[in-house]
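Taking it in order: structure first as structure tokens, then the write-up.
Some chains omitted; the rest stay in position.
Naming follows writing order (A and B), and every chain is counted from residue 1.
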Amino acid sequence: MKAFVMKEIGRVGFMDKPVPRPGPLDAVVRTTTALICTSDSHTVKGGIGPRENLTLGHEAVGVVHETGAEVKGFRPGDRVLVGAITPDWGDLASQNGYPSQSGGPLGGFKFANIKDGVFAEYFHVNEADANLAKIPDEVPDEMAVYCADMLSTGFMGAEHGDIPIGGTVAVLAQGPVGLMATAGARLRGAGRIIGIESVPSRQKLARLYGADEIVDFTTEDVVERVLDLTDGQGVDTAIEALGADATFQTAIKITKPGGTVSNTGYYGEGEFVRIPRVAWGVGMADKTIRTGLCPGGRLRMERLLRVLAAKRLDPTPMTTHTFPFDEMERAFEVSDKKLEDVVKVLIRF
Amino acid sequence: MKAFVMKEIGRVGFMDKPVPRPGPLDAVVRTTTALICTSDSHTVKGGIGPRENLTLGHEAVGVVHETGAEVKGFRPGDRVLVGAITPDWGDLASQNGYPSQSGGPLGGFKFANIKDGVFAEYFHVNEADANLAKIPDEVPDEMAVYCADMLSTGFMGAEHGDIPIGGTVAVLAQGPVGLMATAGARLRGAGRIIGIESVPSRQKLARLYGADEIVDFTTEDVVERVLDLTDGQGVDTAIEALGADATFQTAIKITKPGGTVSNTGYYGEGEFVRIPRVAWGVGMADKTIRTGLCPGGRLRMERLLRVLAAKRLDPTPMTTHTFPFDEMERAFEVSDKKLEDVVKVLIRF
């Protein structure tokens, strides 16, 4: 089968690979639709170390092709979604409530990391009964595929933020995860959502997904403006959706005492991420810092699909580009180099 | 001043009372708009025991008339909302996180219970800085007044239900509190909301506020239907919004193991409310039962007002009737006897 791989650090391309076979608890899925993620670019640049001929991609939907002998809930032909994170559900970290950390820190992140990813005609899914979800008829593939990572990660940002109904929220950066954090804050009942973003097309999407106010960090002092919008108190919840030391610091500064900084960003650089000491209340202001990795699993995916089926949210306006799998090289370039105001690139198989 | 009172059990009417005066921490508010609640009917029927010439009503907005010497955040002329529940914030129960229980069980419930209520030209508010909230210009009185009890109680039903994004929820009865519990479930991101209701006009409002499915208990088996709508699992959260033993039992039955029954109803009759033993998993199915009393206080009211200001919700379609204060007797009758498909009766002063 055809697979789009990272040949080595800095180099991508197609290659032929055998169709994978499932172990007793596993499934193999024929890919129908996928999305490219900025993490794919991080990986290719060496963010998780060197890899050789590793199939890229972790956001996909498809049709079950083959199942292992012990799989009970799925059969060939089922239209399915798989989360970007596919935990080992019996692991100690899963028993502790953190399946994304099963098998070690970030250990639930298997696709395009410790095994081949989903940018191929077929891909392998561990613990199929626990990690696949059937897609309801009323949810098309190009919508469902957003659940794998974008909805799950963005919503996690809102969920970890412990937003009260009517609470105030700032979302720092309105890339696709930030946009879904914005949508997530709205889904949790936030009363005022402040989107921090400078790119006009993303500002527009932020408003669509629930931002009541937009702050452009290139023309305004974010801290001053957010305090102003919150009667000088700061927000209940600040969601970091970029993964930069400066943004993280801003998040601490604009969060009220007793509030939460919820992180979704991946920090790729530097030895430290820095907490501004005084704004953090010298370690005594009851400002909590939460982090996490995209929740996976069948239950999570079923719930996200239900949000789409009930028409609470439509993620497809984020699809700025669509390519057939054959044009993956161009598709990857558009996403990687952030060409043409790209938000998300969708691939059809 | 003119006040609409419960003269004794079973008898209401107008009477003249002096305008109240504030203690050092208190305020007196000139009433502009109020709502009649079914609790007012319970009270008149003797639900909380005998009362003599007690002013009725606990849902109102108005304009600050006079403040005590120690009040810092409000001054005469401020347009304000006061929660139906006005806690003593220093009480042990408040320190424990349950201000509605300050001063004893249900002790935060003062209006038309242990002191005169709001169906008068002026009313008194204890701890004004902690219990009043300024109403934003963009929120009209007839909208803001719904925050006092309907939004606060209904949303509490959803909040106590610990609804996950994409979770399944049933709301049992779609009176005004049930409708706001439905809206609350939607605000928390529920993926499927099932409204249980038989009255067509209330079914219609339920759909408006977020119900995805309506189950009519007069024509369908509720338990069977809800299990059917949830792949046989039951809902994550069942919100009881009626206050009847039978409905409570149904709520237990339709909740999945690990789910929550969240109560908003007032149980006015019988020695017991009964848990069906087997459906409750013989006490071992991890089905949690939460209860509570309308949260009050400035922070709560500010957050609810923010939901309205952000146009996340419009409660005014629940106003089926409007009367001037002069016609309070007729207004009360409409609400009390549930005439003309009444949902809520609004009073203008």
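Here, a residue touches a chain if its C-beta (ideal position, glycine included) is under 8 Å from a C-beta of that chain, and two chains touch if they have at least 3 such contacts.
Here the structure is a predicted model, which means the values were calculated and not measured.
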item	value
Size of the entire homomeric complex in copies, 2 being in place	4
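One rule holds in what follows: only the chains that are shown with their structure count from here on.
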item	value
Rotation, 0 to 180 degrees and nearest 5, that superposes subunit A on copy subunit B via CA atoms	180
Distance between chain centroids, defined by C-alpha means - subunit A, subunit B (Å)	38
Touching residues on subunit B, where the partner in the complex is subunit A	155, 158-159, 164-168, 184, 186-189, 191-192, 212, 302-307, 309-310, 312
